[in-house]
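Take a look at the structure below.
Note that one protein chain of the assembly has been removed; the remaining protein chains are unaltered in position.
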Amino acid sequence: MRFAIAVFSPAHAPSSRRALRFAEAILAGGHQIERLFFYQDGVHSASGNIVAPQDECDIAAQWRQFITEHQLDAVVCIAAALRRGVLDASEASRYQREAANLPAPWVLSGLGQLHEAAQSADRLVCFGGD
Amino acid sequence: MSHSLLIISRQAPGSGLGAREALDIALAGGAFDLPLGMLFLDDGVFQLLDRQRPAHLEQKRLAANLQALPLFGVEQLYACAASLASRGLADETLALPVETLDDAGLRALLARFDQVMTL
Partner (left out) sequence: MSTTLHVIAHSPFGDERLSSCLRLLGADDSLLLCGEAVQALRSGTAPQAQLRDARLQGRLFALSEDLEARDLADTLAERVDYPGFVDLTLRHDKVNTWL
C-alpha cells in the first residue's frame, strides 16, 4: 500500500518524531511512501540549521538520513517555507537573504504536490499540531 | 476516479496561520478540480463571521479568500451547528453559503469522503 505523509510540526515537536517512526514502520512493513510533504511549521523539520543538544535526538538529521537512505520524495511547501524563513539557495538569492537553510534532499514546491500525493496514495496520514 | 477530500478547519482567523493555510489547501485543490469539501468546526466557525475587521490586527481579511472557494469549484461548504450555537453564533449572518449540520449530519459527511484533513 502507498502512503502520503504530511508533517505540520517542527523537528522538536513530538509529532515530527512520531511521523518519522511511523514512516519507518511503513517501509519496514513492506509498504511504500508516495511522498513526504511538509507544511505549516513542518517546514522547520527540514531546516538544515538545527543544532540539537548532544544528549537529545536530532530529528531533523534523522529525517534527512531516512529520506536519503530510502530515496524518498520529500517536499517542503514553498509558501509556508518562505513566510517562516526556510529558504533553499535559490530562494535565498532571489529574495536577497543572508542564508539558505534548506539542504538536500529537501525540495521546495507547491501545495499541488500534496494533492497529487493524496490522489496517488492509498492513505493520507497527517502529523502535527504541537 | 479522484479521491474526494474533506478539509476540516478548526482555527479562528485571528489565532495564527491555521485558518489561512487550511484555506490555501482547499483553494489549491480547487484549482486542480479535485472533489473537495470544507467543514468549519469548533473555533473555525469564527472564520464565517461577516463583521470582522482584521486590519486592526494588521492582518488581511480572510473572508475575501473564503468567498473565492465557490469560484475555485469548492462548493461543498459546511459548518457545525453545535460549534456555532456554543459560540453564540446560531443567528448570525454568515459570510459564506454553508450548510449547517448537527452531529449526525457531521458523521454522515465524514463517511462520504475518501480522505480528510483536520487543521
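Just so it is clear, A and B label the chains in written order, and each chain counts residues from 1 on its own.
By definition in this document, contacts are C-beta pairs under 8 Å (C-beta built on N, C-alpha and C of every residue); 3 or more make two chains touch, one makes a residue touch a chain.
All figures in this text were calculated on a predicted structure; none of them were measured in a lab.
Engineer: Using the touch definition from the top, which of B:2, B:65, B:100 or B:118 touches the missing chain?
Structural biologist: Spelled out, the listed residue whose C-beta touches the missing chain is B:118.
Engineer: If you put the missing chain back, which residues of chain B would it touch?
Structural biologist: Against the missing chain, chain B presents residues 8, 10, 41-43, 80, 82-83, 103, 106-107, 110-119.
Engineer: Residue by residue, what part of chain A touches the chain that was omitted?
Structural biologist: The missing chain touches chain A at positions 1, 3, 8, 14-15, 18, 21-22, 24-26, 28-29, 31, 122-130.
The criterion applied here is as follows: only the chains that are shown with their structure count from here on.
Engineer: For chain A, which residues are in contact with chain B within the complex?
Structural biologist: 6, 8, 39-40, 79-80, 83, 110-112, 114-115, 118-119, 124, 126
Engineer: Which residues of chain B touch chain A in their complex?
Structural biologist: Those residues of chain B that touch chain A are 2-3, 5, 17-18, 21, 24-25, 28-29, 31-32, 34, 115, 117-119.
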